[in-house]
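Moving on, here comes chain A:
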Amino acid sequence: MDTHFIYRRIHSLTGIIPVGLFLIYHLYIQLYLHSGAEVYNEEVNSFYDSPLALWILVLVVYIPLIFHSVFGALITFEAQVQPSYHYFAHLLYWLQRLSGIGVLFFIIAHVWNAQLGPLVADTWGTHWEHLAEGFSDPETGLVTKTVYVLGILGATFHFANGINTFSITWGVALTPKSQQRMRVISIITFLVLTISALYALAAIW
Partner candidate 1 sequence: MSRMLKFKIKRQDSKESSPYWEDFTVPYKANSNVISCLMDIQANPLNSKGEKVSPVVWDCSCLEEVCGSCTMVINGEVRQSCSALVDKLEEPIRLEPMSKFPVIRDLAVDRSRMFEALKKVQAWVPADGYHDLGPGERISPEHQHVAYKLSECMTCGCCVEACPQYSKNNDFLGAAAMNQARLFNMHPTGKSLRKDRLDVLMQAGGISDCGNAQNCVEACPKSIPLTESIADLGKQASKQFWNNLFSS
Partner candidate 2 sequence: MADQRVIIIGGGLAGLAATMKIAELGTKVLLVSFQPVKRSHSVCAQGGINGAVNIKGEGDSPEIHFYDTVKGGDFLANQPLCKDMCYHAPFVIYLLDRLGVPFNRTPEGNLDFRRFGGTLHHRTAFAGATTGQQLLYALDEQVRRFETRGLVEKMEWHEYLGAVLDSEGRCVGATINNLRTGEIRSERGDAVILATGGPGLVYGRSTNSMVCTGTATTSAYLQGAKYGNPEFIQIHPSAIPGRDKLRLMSESARGEGGRVWVPRKGGDERKPKDIPEAERLYFLEEKYPRFGNLVPRDVGAREIYDICINEKLGVHGEMKVYLDLTHKSREFLDDRLGGILEIYEKFTGVDPREEPMEIFPAVHYSMGGIWTDFESTDDGFINHQSPQNQMTSIQGLYAAGEADYQYHGANRLGANSLLSCIYTGLMMGPGVVNYLKNLPQAASEMPSSMFDGDEKRWKDRFSEISQMSGSENPYALHNELAEAMISNVLIVRENEKLGATLKVIEDIESRWKNIECVDTQDWTNPVPSFVNQLWNMIQLSKIITMGALQRDEFRGSHYKPDFDLNQPDDFDPADYLEFEDQKFNGGVHKDQFASSHLDYMERFEKNNENWLKSSIATYNNGKPTIDYEQVDTSLIAPRPRKYD
C-alpha cells in the first residue's frame, strides 16, 4: 500500500482522534476558570501529577499534533488559488487552510506562554494566576486577549469544519443530504465549543 494514502489518512484521522478530542477535553477544563484559582490549579495540576502525564502528553497530544500540523502545512502548499469561484465550500476550504496555519502559530505561542514559559521561569503550578496576569497586563494584555480569541476561533473552526471534511474523506457522509446534515453538526460543534471557550475566558477577562 502506498504511503501517500496512509500519511493523508493518518493526517485526517489525527485531526479528530486524538487532537480533536484533546481540544474538547482542554476546553472543558478551561470552564474551571470560573471556579477560581484554587480549583482550576488543582484540576490542571492533578493531570500533571499523574505518572503517565508526560507519556500522554507526548504520545496523545504532541506527536499527533505536530504530525497533523506540519503535514497539514505542507499539503497546504499544494493548493492553487482559484479566485473566481465564490462557493461556500470553497471558502471553507481556504479558511480551513488559513486557520490551520494560524492555529499552528497560536499553539506555539500558547505552549510557550502556558507551559514552557512557566517551566523555564519556574512559576509552574499557578496556572490561573499566570493566565489572569497575562490578560490584565496593561501593556500586552490586549494583544494577548486578541491572540487568544483568534486562536480559539481558529481552533474551533478548524476542528468543526474538519469533522465535516473528515466525514467525506472517510465516506461517512455520502449523499448531498447527509453531507448537509454533517454541515449542521459541524456548525453546532463550532458554536458550542466557541461559546464555551469564550465563556471560560470571561472568568479572567
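On the choice of candidates, all candidates are chains of the complex that A comes from, given by their letters.
In this text, a contact is a pair of C-beta atoms (placed from the backbone, for glycine too) under 8 Å apart; a residue touches a chain by one contact, two chains touch by 3 or more; residues count from 1.
Bear in mind the structure is a predicted one, so any value in this text is a computation, not a measurement.
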item	value
Complex member touching chain A, one of 1 or 2	1
Candidate 1 partner contacts - residues on chain A that touch it in the complex	1-2, 4-6, 8-9, 75, 78-85, 87, 89-90, 93, 96, 164-165, 167-176, 179
